[in-house]
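Have a look at the structure below, then the notes.
FYI, not all chains are in this one, though none of them got moved.
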Amino acid sequence: MTATAAGPVLLEGRDLELWRGETRLFTKVSFELRAGELLHIVGPNGCGKTSLLRVLCGLTLPETGDVYWRERKISRNRADFHASLCYLGHRESLKADLTAEENLVFQLGLRAWLSKADLHAALDKVGLTKRRHVPARSLSAGQKRRVSLAKALASGARLWVLDEPYTNLDVAGRELVDQMMSEHLARDGLVLLVAHQAHGVAAGVTRRLELG
Amino acid sequence: MNEWPGLGTAFWLQLTRDLRLAFRHIGQAANPLMFFVMVTTLFPLALSPAPELLQAIAPGVIWVSALLASLLAAESLFRQDVEDGTMEQLALSPQPLSLLLLAKTTAHWLMTGLPLVLMAPIVGHALFLPGDAVPETMLALLLATPVLSLAGAVMAALTVGLRRGGGLLSLLILPIVMPVLIFGARATDMAMQGLDVGGVMYLLAAILLLAVSLAPAGMAAAMRISLD
Amino acid sequence: MFAFIHKLGSPPHFWRLSGTMVPWFSWFAVVLIAVGTVGGLWVAPPDYQQLDAFRIIYFHVPSAWLSQFGYVVMAAAAAVGLIWRIKLAHAVAAACAPIGASFTVVALATGSIWGKPMWGTWWVWDARLTSTLVLLFLYFGYMALRAAIDDENRADRASALLAIIGVINIPIIKYSVEWWNTLHQPATISKIGKPSMDPEMLVPLLVMWLGFTFFFFAVLMVRTRAELIARERNKKWLREVIGRG
């Protein structure tokens, strides 16, 4: 699928190359992403999708190449880029001893002025209103994933980086993810998605990047 | 203008989160303190209870146990955050990582260093430390324990992705903090002999300043390497 | 400047350069150490107080000096590697640590051997001894950290940071230990080191010192080459040079 251009390029990867140990995971990976676009990264297990996402977020230094956000290198522009970024990895990144709500208050508090109402709206949307005072340790796997989704919703970030967001979710949960992404794209957001299944996003522009 | 919350807010959020976590695990929080008490009671038991001997070793015992108690806690300072993925999220927040790690270290100090300072009079009494030397010792501990926490934090950030066991962390921390130990113990010693401890205190304060200004950047750099 | 560092930092360039320099350095070291040994053990007169026991100085002092110099070299290389992201510099730092640690061990051992007749015991808590011991711990810490990290890239950067922290701390350690010791003035210890030394003793010492330094750099280059073989084993240039001979 090719995309119809719209607006300026917001996120750009240029000629990225990454090595892990003795093996080259990928080389010459380049792409551009504009407002309202979704990039679906696919490839077999272990081909380097998660590693690519980490490079794009600035967690890993690539061997060569650079990532640009609003045409500035992310390494030069870290705070600004990270303020527009919400990354959901394979792991849930929740403190097991804090409740769902406490976890969100802390993680979101670092990045945006957050109203209680927004937070509760997000928790409500993912269906955790009743469970918000349960320590994350006692949540089920799907419920933990939903807390992460609530984080993306309430973060107000422009760019969502989602690594297998459908994991552990029931059917309703997977539809919720699709709906969230569609709405986010409609709001001129950007999505980087890694998922083995096909996604159900119709709105916006979706592109595909094959790795490995 | 930034749209994200200021440094003060971020520091405060991180600090309160860590304290809250610690107090959910109150047992863990009490560990360094317990250790400190055990070590100081052990010496009179292990040696002869003669007051002169105890008094002679009091500075050494107080300072070595302070050092070891903060070492004990450094191991777990960042490990859990890295393992459960929270550290990644910190590194991806718009706030400077050095500030957040400094806040974590502050929380750590409040739980391990500060109690030692407050316990010093009791421990000193048990070891027949002359009453006059107690305020000086407390001041010296107040200046020195943050340095121990900061040094521990830098080394913990360096080793956090690594397998545990084997005492690697202590191998890295102990040589670095040796000067603090020497100056601190000397301060107590001199106070016992009624000498002026001003000079030592200034030295400790200078080391503290140095540590506070350099350590956060070091921690952040080390942590980014460990997360890579 | 930047281009120069990068040229120097290119492994093939270093390989060629070190290939020609190692033999020279080795020969200098052998000759100088031989001359120094003869001068020290036979030419120099026995010390009026310590008699022949003092002759161990010709091994002790150069190795003690190199133990500190080695750390500085290691930290400098590590800093260059960390700041300019030059892999060769990391290789030099990695190669340097065991050499520096070995010289530290030699300094400690020769010092102890000397101490036995001087003080009647192998070990006393003297300032210089203690700070040398701490230096050894710093080396061990560096090597242990490297060994604990599987990923080479990460090992390089993490250990470089550690080396830099250590080098900031070395003066503080030295100073604090000296201050600690002067306060106590342990009764059994006679101060080591006499500034006035007659030239017949001094010249061989300087020759030895020079010889040890050449030796240090020769070993450093050989070890760095070994590191390069391990690190660049998949690179084309290495295959070529090794294939050629």
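Letters A, B and C mark the chains in the order given here, with residues in each chain numbered from 1 onward.
Convention: contacts are C-beta pairs under 8 Å (C-beta built on N, C-alpha and C of every residue); 3 or more make two chains touch, one makes a residue touch a chain.
Predicted model only: the values in this text are computed from it and were never measured.
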Copy-number formula (whole complex, one representative of each chain type shown) = A x2, B x2, C x1
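Methods note: only the chains that are shown with their structure count from here on.
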Centre-most chain by CA centroid is B
Whole-angstrom distance, CA centroid of chain A to CA centroid of chain B, is 37
Between chain B and chain C, what is the gap in Å from one C-alpha centre to the other?
-> 32
What is the distance, in whole Å, between the centres of chain A and chain C, each centre taken as the mean of its C-alpha atoms?
-> 49
In chain C, the residues touching two or more other chains are none
Where chain A touches two or more other chains simultaneously, the residues are none
Which positions of chain C touch chain B when the two form their complex?
-> 134, 137-138, 140-141, 144-145, 148-149, 153-154, 157-158, 161-162, 165-166, 168-169, 172-173, 175-177, 179-180, 183
Across the complex, what residues on chain A touch chain B?
-> 57-61, 78-80, 82-83, 85, 87, 89, 91-98, 102, 106-107, 109-113
Mind listing the chain B positions that touch chain C in their complex?
-> 154, 158-159, 161-163, 166, 168, 171-172, 174-176, 178-179, 182-183, 186, 207, 214, 218, 221-222, 225-226, 228
